[in-house]
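Accompanying notes for the structure given below.
Every protein chain but one is kept in place in this view of the complex.
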Amino acid sequence: MRRVTAVTAAAAVLALTATACGGDGGSSDNAGKGEIAGTVTYWDTSNDAEKGTYKKIAEDFEKKHPKVDVKYVHVNFGDANQKFKNAAGGNSGAPDVMRTEVAWVADFANLGYLAPLDGTPALDDAGDYLKTAAGSTRFKGKTYAVPQVTDTLGLFYNKKMLKEAGVGVPGSFDELKKSAKKIKSKTGKTGLYLRGDDPYWFLPYLYGEGGDLVDPTAKKVTVDDAPGAKAFARMKDLVDSGAAVTDSSDGQENGLKAFQDGDVAMIVDGPWDIAGAQQGKEFKDDKDNLGVAPVPAGSKAAGSPQGGWNLSVYAGTKNMRTAQEFAKYMSSAEVQQRTTEELSLLPTRESVYDKPSVRGNKMVEFFKPAVDEAVQRPWIAEGNSLFEPVRGQMDAVLTGGRSPEEAADKVGDDFRKLLKDQDYK
Amino acid sequence: MAVETTTGSRPAPAAGDGGSTAGPGRGSGGGDADRTGRKSGASGRLGRAVSRYWYAWAMVAPVVGVIGVIVGYPLLRGVYLSLTDADEANVERVIGVNHLPATYKFTGLDNYVSILGDSVFWDRLGWTVVWTAGCVGVTFVLGLTLAVMLNRQVRGRSFYRIGMIVPWGIPAFVSVFAWKMLFNEKNGLLNQVLDGGGIDAVPWLGDPFWAKVAVIAVNVWLGVPFMIVAMLGALQGIPGELYEAAEMDGAGPWQRFRNITLPGLRAVSSTVVLLSTIWTFNMFPVIYLLTRGGPEDSTEILVTYAFRLSFINSPRDFATSAAWGVLILVLLSLFTVVYRRALRRQGEVW
Partner (left out) sequence: MAATETTPETAPAKSAPAKSAPVKTAAPRRRGERGPLAAFGLHAGLLAATAVALFPPLWLLVTSFKPKSESFSTAVVRDFTVDNYTHVVADTYFLTWLGNSLIVVVGTTLVGVFIAATTGYAISRFRFPGMRPLMWVLLITQMFPMAVLIVPLYNTMASLGLLNQPVGLIITYLTVAVPFCAWMMKGFFDTVPVDIDESGRVDGLTPFGTFWRLILPLARPGLAVTGFYTFVTAWAEVAYATAFMTGEENLTLAGGLQTFVNRYGSDWGSMTAAAVIIAVPAAVVFGFAQRHLVAGLTAGATKA
């Protein structure tokens, strides 16, 4: 019931704004006319290596629209969801536009925090968006965000180290485990950095065994089926056998540092860390040393989740029109091309992939096909909350000695609690 | 202040009978004069009740107001929320011009039943008790030991004293970050030093056991200075003659410690132990900033877990969080009552 209320309320906002700015039909090419004005606060959630570029991009909006003042605020990815909810739930301090993780859109929209964008200037040339990327922007038949970058996980590897150890790029985790032994004996270093702190990294193992978290069409929790336990077991085995090292906290920092410094030969990571990895001492002077391959396969398949970032507009913004224009700008082909050129991030627009500078980008060359095959997650309101139980059990399995079966069962139980309103089995 | 003008019309009241509420000035905290002021010049009982109480009430009014409005009301609301199914999707929200009314409903004791029937609460409670007892116990013993050492005439005493108190002067959230840096498993100084000594890296914050050790260690580090200063004050309040007399009677150092020092410290230590217990039980920043309750939930105490329920988890479960809060309050009240009763039985004035 309450969902309905939220959605109707949000729709009311839409109606209001639509009437408010109904007159300016030709908004698509109004750059320079300066008809939009005011301050637009933008929360950016990019990482340390990316944020400088994003700040510049965001502030360049002022050049196009001199009357607009862009207030760029960097918010850490880890705190952003929490902070936005604090702010939006308290009706105070929420940004006009926010760079929203794909799994957050449904969550926020469900709470009525996001403004629907269908039919507004924000949704510009929607047909150009990759289908996979656009999927996460929709919730209950409405569009609540525009995609900015898309991503998936890949296996980053240190070419020199693999060569030194005389092993190829592993295509499966079994192979990776064997290679790790050789790497250890030849170079003394560890094969893989396994992200044990972040539940997102559970997904490739789960998909690799042919499983998934939930099946929204059958309304069924699937994580505690056999593949779930196998995925936990796989991760545990990699760590226990010494093929991989892990941390239960600070994984982003420690993992990237270990890879940058050549303490590990491989790490499963996404395009957002390309720029960061290349700043490390193993890659700084030899950018070609960084190799990227598909995520290794489990016993059934190779699979990696589709992720990425969208731009959403806060439903309570006082400057709806400007916010929409800003979201449109940040998701435009021009900006996407720029983020690819400067940060090797993957565009969400078909047309951008045709640009020579993008087509020639090595990382894009690799990641584009990977993204096309990435596993789409169920974009349900609870999608984001599903991660927390996984995180706990990943910790328990990797550090606390809980058995993979128990862990998978526990996650399943927690999922059912979270999804009890939807009657998941 | 406005109050001063209102008083003008009233004749002098009986401000008297002041000393009666104060216990005998035992000077335990150090430094107050020996006041046995039992001036019963209080012509109190003659005064008109109203004119007498008027002043007192006016003086406590701001605090009563503050407590009533920002403690009392939220508390009642918290208790009420704990009896509902409120979460972030059904509480009243204002989003810009939109107003979404509250749609949560009263569910009676359901939250309490499910909390108490779930092992999560008991696990967290168990660890919270270990955490509190461990922190307070270790802090107390260390603080007392160091205070006794400092209480001797030792060269460089001021230096040691100031040095040891430093952790108290730094905001806890700053110190916790310093420790977090030292504890970092891969690159932290502690493990690099251990590594230099040929010891394998300890997963300080990554292993349930070590994470518990780490959070307790940091909290002890933060708490010892207070303990030292409090104990030092108390030690200095014990008259030296007692020791001399005991020594003359042939009491050894240990006996002197047991029979003079410890009893002499009792008043202060019972207070600081109670205070530390309450503080530690509710200690939020150390755990939240150092481990965020991880790995898994192993270092999550009741307070941090309640915070997580309402501000970190998704969906935010306000009702359950409030119920946790109420349970925590009940536990602390129980503890205080029991503790005070135990002290009273031992003849403490407290």
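Labels for the chains are A and B, by order of writing; each one numbers its residues from 1.
Basically, a residue touches a chain if its C-beta (ideal position, glycine included) is under 8 Å from a C-beta of that chain, and two chains touch if they have at least 3 such contacts.
Remember, it's a predicted structure, so these values are computed and weren't measured experimentally.
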Whole complex considered, the hidden chain contacts A, B
Selected residue (touches chain absent from view) among B:L109, B:L189 or B:V338 = B:L189
Which one, A:T53, A:N86 or A:S299, makes contact with the chain that was left out?
-> A:N86
Positions on chain A where the hidden chain makes contact = 41, 47-48, 73-79, 83-84, 86-87, 89-95, 197-198, 249-250, 252-253
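Going forward, only the chains that are shown with their structure count from here on.
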Any idea which chain A residues touch chain B in the complex?
-> 1-3, 5-6, 9-10, 12-13, 16, 81-82, 85-86, 88-89, 91, 107, 110-113, 246-250, 254, 257-258, 263, 314-318, 382, 384-385, 388, 392-393, 395-396, 399-400, 418
So in the complex, which bits of chain B are touching chain A?
-> 88-91, 93-101, 103, 184-187, 203, 205-208, 291-292, 294-298, 311-316
